[in-house]
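Got a structure here, written out as C-alpha cells. Questions coming.
For this depiction, one protein chain was excluded, whereas all remaining protein chains were kept in their positions.
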Amino acid sequence: MSALWPYATPGIPDRLFQQLPGIPLTNRDVRLLVIGYLRLKADAHLWDIGAGTGTVTIEAALLCPQGKVTAVERDEEVAGLIKTNSDRFGVSNVEVIAGSAPECLNYIKGQPSCILIEGAPLKTTLKAAWEKLTLNGRIVVTANNLEALYTASETFAALHMRNIEVAQPTVNRLETRGNRQVFASVDPIFIISGDKLE
Amino acid sequence: MSALWPYATPGIPDRLFQQLPGIPLTNRDVRLLVIGYLRLKADAHLWDIGAGTGTVTIEAALLCPQGKVTAVERDEEVAGLIKTNSDRFGVSNVEVIAGSAPECLNYIKGQPSCILIEGAPLKTTLKAAWEKLTLNGRIVVTANNLEALYTASETFAALHMRNIEVAQPTVNRLETRGNRQVFASVDPIFIISGDKLE
Amino acid sequence: MSALWPYATPGIPDRLFQQLPGIPLTNRDVRLLVIGYLRLKADAHLWDIGAGTGTVTIEAALLCPQGKVTAVERDEEVAGLIKTNSDRFGVSNVEVIAGSAPECLNYIKGQPSCILIEGAPLKTTLKAAWEKLTLNGRIVVTANNLEALYTASETFAALHMRNIEVAQPTVNRLETRGNRQVFASVDPIFIISGDKLE
Partner (left out) sequence: MSALWPYATPGIPDRLFQQLPGIPLTNRDVRLLVIGYLRLKADAHLWDIGAGTGTVTIEAALLCPQGKVTAVERDEEVAGLIKTNSDRFGVSNVEVIAGSAPECLNYIKGQPSCILIEGAPLKTTLKAAWEKLTLNGRIVVTANNLEALYTASETFAALHMRNIEVAQPTVNRLETRGNRQVFASVDPIFIISGDKLE
C-alpha cells in the first residue's frame, strides 16, 4: 500500500511519476492494457526489460506485494530514475539492474514467471528471455514501429509461443489546450503477448 | 483468489464469463480502462449500475477482497447471470440487486465510495448516485452514444464534479476470420470520470 | 489544373501549402474525408467558413473548376495566407473574405450550394448558413471538442437537417522520428454533415 497511490487498482496518473526529459513513459491508458496482458500472479517474478521511467514496474510491484519486479535499464541515469520512483511509491519489491539486454539477463538471480520487453535488441532479447522464462510463463512485448511488430510476431511464432494476441490500443482523450478542451490522441502502440506452454 | 482467475491483475478474457445472448458485456480491453478509472481502494464499496453480464463487478470484487460490490440490474434473468458469474469466479463479496435505477438505489444498504453507471436513465441516476456517494468518492460513466456522452458531461459539470476526464479507447485486435488473421476493431466507448470533493 | 498539383484526385500533402505558425491546417487524411462529405457538384458554390490555411478551399477549387469557393476568415493575415495558397496552386475561382461570421455572411454575393464550417461561433453561424444555403444544399461541420460536437448535433436537429451523419476519423501514420519509423496518430476530429431538403 502506497501513500501516493492508496488504491487496489492500477492506473496511476502519469504526473505522479518522477520524469526525465526524453525518457519514455508508458502512458496510463496504454499501461492499463499492458498490465492486463501481463496477467501476474500475486507472487509473480516479473522482468521489465527496457523499463524506462518504471511506470509498469511500479504498478506491478504495487499489485503483487508478495511478488518481485526486476527492472532492466541500459542507462545508469534512467536506472536511477526507476529507483527514485520506487522510493516515491514506497515499493520495496523492485530490483533495478543497470545493464544491456540480452547480455545482462544472465546475471539476474531467479527465474521470471513473466517478462515484459519495452525496449532492447528484440530478437536476441526475446530468445534469451524465452530460455529464462518458467514453464507456463508469459511474455509481453510493446512495439511502436513496424519493424518491432514484425520481429515480435515472427519470433513468437518461431518460439512456438501459444495464445498469441496482438492488440493495438488507440485512446482519444479530451485535453485542455489553451482554454479549450480538444480531442487528442495517444500515439498507438502494439501489444504482442503469448504463453510458454509445454 | 479465484481458481478460474488466479491472477492479481485484471483483464479476464471475455470467454471465461457465462454469457446470455443480447446481454451487454464490457469487453476486456475497455474493461481494463474502466477498472483503471474506477480507482478502487482495497475496502471500496462499489455500486455497478446496469451491470449486465457482471464483468466489471467480478473484476472489482477480485481486486478488492476486503471491499464489496453491489451490482444493480433491472432484469431478473440478467441479475441471475451476475450471480452465476460470481459463483463461477468464487467471489463472495458481490451483492446483486434486481431493480430499476434510480428508484432502487434507496434500498441499498451502506454508502458507496465509487459508482459505475453502465446503463440506466442517466440524468436522474447520476443525481441520485451523487447524493449517495461518500465524500472523496468517484463516479465513472460509460457511454456508447452521443446523447449519453452529452448528458454525462453536462450533469458532471452541473454537479460540480472535479478532475473530470473523458477518454475514448478504440482498440484494434488481430482476430481470426476463417483461416486469416485480420485487424478488427472494438466499438469505441466513452469513459467519463470525476471526483466528488468538498 | 495546377502545376503544383497536376492530379484529378484530392489529397495534397500538407507540406505543399504555405503555412503560418499556429494557424490551423486540416491535415491531408482528415481533409480527404471532409472533401468526401462535402459532396460538391462541378459548378458548386462552396462557402468555407473559418478556412484557416485554406487547404480545403484549394482542394475544392481544383476539383470544381467551374465552381467557386468563398473562403471566410476573421484574421486579415490568415486571409492573406489563403490568397497566397490560391496563387501558389494557380486557382482563380477562390474569393477570400476577411471578416467575422456570422455577420459577414450577409455581404457575400450569391447563394452557396454547400457550406463548410471549420471555425466560428457555431450556433449563430449554423443558423445564418442555413438561411443562405440553397435547397438541396449541404452543410458540413468539423469539431475537435465536445462542445462543438454537441452544438452541431443539436443545431442540425433543430434545423431539421436530413441524412445527418457523424464520423470520427482517427488516422495512424508511420512517421520518422529520429532514425526510427514509429506509429503516430493524427488528433481525431468529428465531421458532422447533413442535407437541407424541403
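So that you can tell them apart, the chains are marked A, B and C in the order they are listed, and the count of residues begins at 1 in each.
One rule holds in what follows: a contact is a pair of C-beta atoms (placed from the backbone, for glycine too) under 8 Å apart; a residue touches a chain by one contact, two chains touch by 3 or more.
The shown structure was predicted, so the numbers you read here are calculated from the model rather than taken from an experiment.
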Q | Shown chains that the omitted chain touches within the full complex | A | A, B, C
Q: With the full complex in mind, choose from C:Leu63, C:Val78 or C:Ala152 the residue touching the hidden chain.
A: C:Leu63
**Q.** Missing-partner contacts on chain B, residue numbers
**A.** 144-147, 170, 172, 174, 180-190
Q: Against the chain that's been left off, what residues of chain C make contact? List them.
A: 1, 6-11, 28-29, 32-33, 35-42, 44, 60, 63-64, 67, 165-174, 181, 183
Q | Those residues of chain A which, in the complete complex, touch the missing chain | A | 146, 149-150, 153, 166, 168, 170, 188
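Heads up, the rule we're going with is that only the chains that are shown with their structure count from here on.
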Q: Chain touch graph shape: choose line, ring, star, complete or other and state it.
A: complete
Q. Turning chain A onto chain C with a C-alpha fit: angle in degrees, nearest 5?
A. 180
Q: Could you label the chain B-chain C interface same or different, taking same to mean over half of its residue numbers are used by both chains?
A: same
Q: With chain centres taken as the means of their Cα atoms, state the distance from chain A to chain B in Å.
A: 26
Q) Centre to centre, by mean C-alpha position, how many angstrom separate chain A and chain C? A) 42
Q: Give me the residues of chain C that touch two or more other chains.
A: 146, 170, 188
